[in-house]
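One protein chain omitted, others in place.
Per-chain residue numbering starts at 1, and chain names A, B and C are given in the order in which the chains are listed.
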């Protein structure tokens, strides 16, 4: 049995995306997820330090550990596309240990069928965001 | 009967060139003519004003009218190619009236089979020299 | 209309491009860069395959052919712009052309507190060099505001700003708004107060013939890549007497008359400003582009683009939530349509349009002061050129309606 490549709570989401009829439906779903960010970062908190570089839109991420030592990623973006991807990432990493975050691979985006619809620079924006989260986790270990 | 396109004294020279076996022989002949400039311009007299522009090599021309009001072109160049062309031009124009010089066309170079062997920029250098002579003649009219 | 758009399209290989998602490319990013006809691409390949050589000081056949091609390109391009070869200085593009004015004319002719008038509508290329000159030479930079209702230059404010001006720098046609400025009046008014005028025609040149000599402008900056030519080349057109006031900018080979360890004397005229190995292939490509363009009447090209833009902007205004910045149906407009949807963020909209095969640009378009004046951080911009069709804009509107209904 292969090792899990993403946390359990993404299984359903990934299936939902994989079941989409076309790219348009996937974007629609992503835009819906953008509305459901569990741990939002208000625009007032956006600054140069928490900015994700290499993104066309404004995307910001702040990572911390909660009282139980569990990873917590708060994020906000002006574009729904980015916000949607950050929502799913937050669903994945929130509650993990820092080590688990560091070991996570960004393959769930592929499994969702998103990497094919994203142009290289958007895929790259996603990876920059993912990396920012992992670097934060690394620093918390 | 067509009008003459160049002064009589060039007929023989042109024939000589036209009879050449190949470009090499023509160059050789031209180099020989370079030694026979009837009215040379010594290097000491070369200056910016009498310089022919658009020539790779240094070429200088001074034009005047002699005591009989006849055109006189003195010329010097460091390259034999240019000097040869200037020699033939001097043979053509020396002794003409200014009007005759102005009306002369540079077709003798074609008749000599030279324009085909000259690259555009060398042909152009020749034309610049020819033009400088004609401008001088124009100013003397 | 006399233009045979289908025949024109056939000249552009890229217009047949199918994107990775299977959609046919619809290219509406012409204000950023135009596509290139096959003859332009081939002219450059032909150079490299048949007679590539460094130009000038030609003493072998290849060098001579390269030099002749380079010079004939200069003759063709300058004549297309209504001036002589001696008035054209090759640069890498409009940006370098404007920097050349700042370094090659401004540094030598402007003093502390001299006034440079620019506008809020300028591209960064026509703003930052003047701000830099104000840092190094203490000149004053005045911004003429735009009227945010009509999206045009505030000509009353311009008149006021002119007081004491030594240099006026105005964009011929705005890359954001599509507005074509009244450059004839601007040149007249500026000259009346003794100011020199620089026209940034990066967007103007692809849309109307620039007749430099008769325009009266002192400097005109142009990019090749926006008018069917290759990247990496452009020019500054300069009036003869104004060129005589200029001093060296970049220095090195070719632009010199004599170099010694004691000092150097320079070439005169445009040669003083062109140093290093020339952009040979690029000049040849741009020459081919200008030859290709010269077969058309640019007024017909403008009318065609204007028709597309008018139709499109009218349809856009009909879509709920969309706002247009500018007046793309104005008879002088270049047809660039800047717009925003109030429910779909501009980057999201760009992505969704891209999914449909529509290439539009989205961002601040290197015109942040204009964005500030408009009160927005970015716009979506569709811009058309000679090869765009009514079918394309119809498909665009249809797709956009669908997007807006689904995602807003």
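Here is the rule we go by: a contact is a pair of C-beta atoms (placed from the backbone, for glycine too) under 8 Å apart; a residue touches a chain by one contact, two chains touch by 3 or more.
This one's a predicted model, so the numbers in the text were calculated from it and none came from an experiment.
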Interface partners of the hidden chain - shown chains only, full complex considered: A, B, C
Of C:353, C:374 or C:400, the one touching the omitted chain in the full complex: C:353
Hidden-chain contact residue, picked from the options C:182, C:232 or C:269: C:232
Chain not shown: contacting residue from C:95, C:152, C:203 or C:329: C:95
Hidden-chain contact residue, picked from the options C:139, C:281, C:324 or C:340: C:281
Touch list for subunit B against the chain that is not drawn: 23-24, 27-28, 31, 56-57, 78-82, 117, 119, 122
Positions on subunit C contacted by the hidden chain, ascending: 13-14, 17, 19-21, 25, 27, 29, 32-33, 35-36, 38, 40-41, 44-45, 48-54, 57, 59-63, 92-96, 98-99, 120, 123-129, 131-132, 143, 223, 225, 230-233, 248, 250-256, 258-261, 263-264, 275-282, 347, 350-351, 353-354, 358-363, 366, 368-369, 372
Residues of subunit A in contact with the chain not shown: 56, 119-122
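Basically, only the chains that are shown with their structure count from here on.
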Centroid spacing, where centroids are CA-atom means, of subunit B and subunit C in whole angstrom: 47
Separation of subunit A from subunit C, taking each centre as the mean of its C-alpha atoms, in whole Å: 40
Set of subunit A residues in contact with two or more other chains: none
